[in-house]
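Note that this complex is displayed minus one protein chain, with the remaining chains in position.
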Amino acid sequence: MEPVAVVGVGMTAMRRERRKDGYADLVYEAVCLALEDAGMTIDQVDNVVTVSNDFFDGRTISSMAIQDACGSYDKNVSTVEGDGTFGAFYGLMRILSGSFGTTLVCAHHKGSESEMALITNAMFDPIYERFLGVEAITSSALQARAYMDKYGVTEEDCALVSVKNHGNAFRNPVAQLPLELTVEEVMASPYVAEPLKVLDCCPISDGASAVILASAERAAKITDKPVWVRGVAHCCDAYHLGDRDLSDVRALQYAARKAYSMAGISDPRQEIDLVELYDAFTYMELMWLEGLGFCDPGDGGKLTASGATALDGKIPVNPSGGCLSGHPVLVAGLNRIIECVLQLRGDAGERQVDGVRAAVAHGVNGPCGQSHCVWVLGGER
Amino acid sequence: MGKRVAVVGVGMTKQRSSRPDVNGQELINEAVRAALEDAGISRRDIDAVVIGNMDHFEGINYVDTWSVDGSGALMKPIMKLTTGGTTGTTVAMAAYYHVASGLFDRVLAVGWEKNSESDTTGAIITAFDPFWDRPIFAGAVAGLALEATQYMHLTGATEEDAAYVAVRERRHALNNPFAHLHINLTIEDVMNSPYLSWPVKMGDMCPRTDGACAVVFASEDVVEEFPNKPAWILAVADRHLWAYTSDPYVNQAIENGWWFPALEWSAREVYDKVGIKDPLKEIDVAELYLPYSFAGLRYMESLGFCERGGGPDLVRSGATDMGGECPVNPSGGVMSSNAIGATGLLRVAECALQIQGRAGDRQVPDVKIALATGFGGCFWSDVLLMGREMPEKPRG
Partner (left out) sequence: MAEERKELIKLESGEAEQPFCWSAGVYGSKFLTELRDNKRFVGVKCPKCGKVYVPPRNVCGPCFAELTELVPVSDEGEIVTFTVVSFGFVDPSTGKQKPVPYGYAVIKLDGADTYILHYLDETDPQKIKVGARVKAVFEEERTGSMLDVKHFTLLER
């Protein structure tokens, strides 16, 4: 893969409700932040990829609302409907094709404007599953139970993730939900869908983000702190929950193997310094850590309990506070990439981890982590 | 540097008003199996899948992950794109960029829609702004009628001129076994059909269709593996201008200097990349997203096939008929089949068949260069130029 760099990033604050802001307001704010970060003007953006979802926006052709605000006027532009990591992947390919030197990728989401459960219910098959009322939380509860029973992972193990990530969020000015918690407090929070309790679940959020990608040639002119895309891959598992072993993370393993191989990484435990992953629910952080190869299957809880994933641990995971501390859907994956970029540049402020040379960002599409996208980012090419 | 990319296999379902015999995944699978068989490969050989439709026509969220049983993406990368009417061409372009990036050698593009499963007009109305547009807007038919009124006002074109296009498209469709409408219409039939939204009549409009299309894109490094001759992508470009439904009419005013900027600018970009100076002479066949008859006049002008206002004379001259200088929509086009998410991709598939000389009764002789377009959203445009000869270098 030819070298491509992230040269600019911007995130709006994630909040429960940004009533003042429509989609275009959020996107314009994020795009301007990314341009400012890169020291670029919109004229230097060669093409645009927007990320949005028609269901979440209550709008067929959800990208129409933001065409002025994303700066796509008289530019090639396209729209990925999925997590921001997938949108950024398309932006990357458009540069690799040689057609464009820079791509702006932006994503927006306003969870405050709709009924999340009804929208995620629409992920499920209308004929065979939807009538059960299954949606993001209840399907994840099935997966959590399958995973925990298979490996003997406990609710306390999962609670540790909540304590860690909500604690990290105090250091992240754009996070929505910094909380000082104890395992006991997480355990005492009410069940939403057993074994998931309120404090195991991400909040509903409004927010937008943007990243600017550039070819090596263009990156050299834009920034002296480029962050390089070393490897990226995605993979999708079976659809019907009954067609999958929900405790298995083979799609993530496959995507991670491919991304690591592109990046020349043979042992992620030794060669990756930081992870930002899609922790919509606490158990997901454990499962995805295993899928990404940072510990053996079933050992995510032990790894977390050892302190290795803490801000000052061997492999800090979600120093930003993760999705548990702010989860504008779709934007979430772009934020994972952005957090890795800030860490690699040494620009992560109070949440900065020392000596980050390679970082993994991760995003998810579909129910129960059906489709995973893995990015390996580095300060060196 | 990027890779050069060709279409090496296509599959399409017979386009029909309703397919109650299959669910969405099964419909998709029909097209996917046909495309794989046409390309002489199996699901295993596919490196990545891109898929598109318009969510609210079927009410499925996350169509990418939902589709895997039909699209064949199980344990493969799959990405969903959606841009309204342009979705099919957007998917084709995404497949192009997947391969051109050098990251994937064989990519399957899937576009589909089961328009019978919902209220098409209602779902199209919800594409527009809930505050400014939705209370008044009456869907695609009325939105296009606004364009037709303005076009007639600015050029003096007539409803009869448009009827010529409606008749041509349906006549061409008789040669296409996959087309939804097989009806031999006369100008009188179109003129006598009832107004849906003045000046647009029933005979001027595209139908609502259930259908799917799948296309296999391959890198220059592997095209030799495939039995079909490659149909090369020479250039792609798009413009998705504007956010509100009344925006396009501002920029389309003739005194403003632009006729249909999204289409003009994207067409000019691909022509410049390929070196096309006189599209009517240099392009051998065009498969255009013409959702209604008036588009067959005006968009020819925007595409540079004639002067502004020259659409009616061009069409009446027979230049766009089978046997003409540049036949338009030998397949019967969108006015004969419109499964919206599949429609743009069908244009690309038809161009590939024409270039490969495999278009059967609808074949145009000796096609070297073919033009495909997508239309949708707020008068958005996607344009692809395809050809028989491999381009000298990748040019996107």
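Here the chain labels run A and B in written order, and each chain numbers its own residues starting at 1.
Going forward, contacts are C-beta pairs under 8 Å (C-beta built on N, C-alpha and C of every residue); 3 or more make two chains touch, one makes a residue touch a chain.
This structure is a prediction, so every number in the text was calculated from the model and none was measured.
Asker: Which of A:110, A:197, A:336 or A:351 touches the chain that is not shown?
Answerer: Result: among the candidates, A:110 touches the missing chain.
Asker: Specify the residue from the set B:223, B:243 or B:300 that touches the hidden chain.
Answerer: Spelled out, the listed residue whose C-beta touches the missing chain is B:243.
Asker: Of the residues in subunit A, which ones touch the absent chain?
Answerer: The list for subunit A reads 18-22, 24-25, 28, 42, 55, 58, 67-69, 71-74, 110, 112-115, 118-119, 122, 126-127.
Asker: List the residues of subunit B that touch the chain left out of this view.
Answerer: 20-21, 59, 119, 121-123, 125-126, 130-139, 141-142, 145-150, 153, 194-200, 241-247, 249-250, 253
Note that in this section only the chains that are shown with their structure count from here on.
Asker: Need the CA-centroid distance for the pair subunit A / subunit B, whole Å please.
Answerer: The computed centroid separation for subunit A versus subunit B comes out at 34 Å.
Asker: List the residues on subunit B that touch subunit A in their complex, please.
Answerer: Its residues touching subunit A are 1-3, 23, 54-57, 59-69, 73-84, 90, 93-94, 96-98, 100-103, 123-124, 126-130, 237-243, 265, 269, 376-378, 394-396.
Asker: Considering only the defined contacts, which subunit A positions touch subunit B in the complex?
Answerer: Checking each residue of subunit A against subunit B gives 1-2, 24, 53-55, 58-69, 72-82, 86, 89-90, 92-94, 96-100, 119-120, 122-123, 125-127, 233-240, 250-251, 254-255, 365-367, 370-371.
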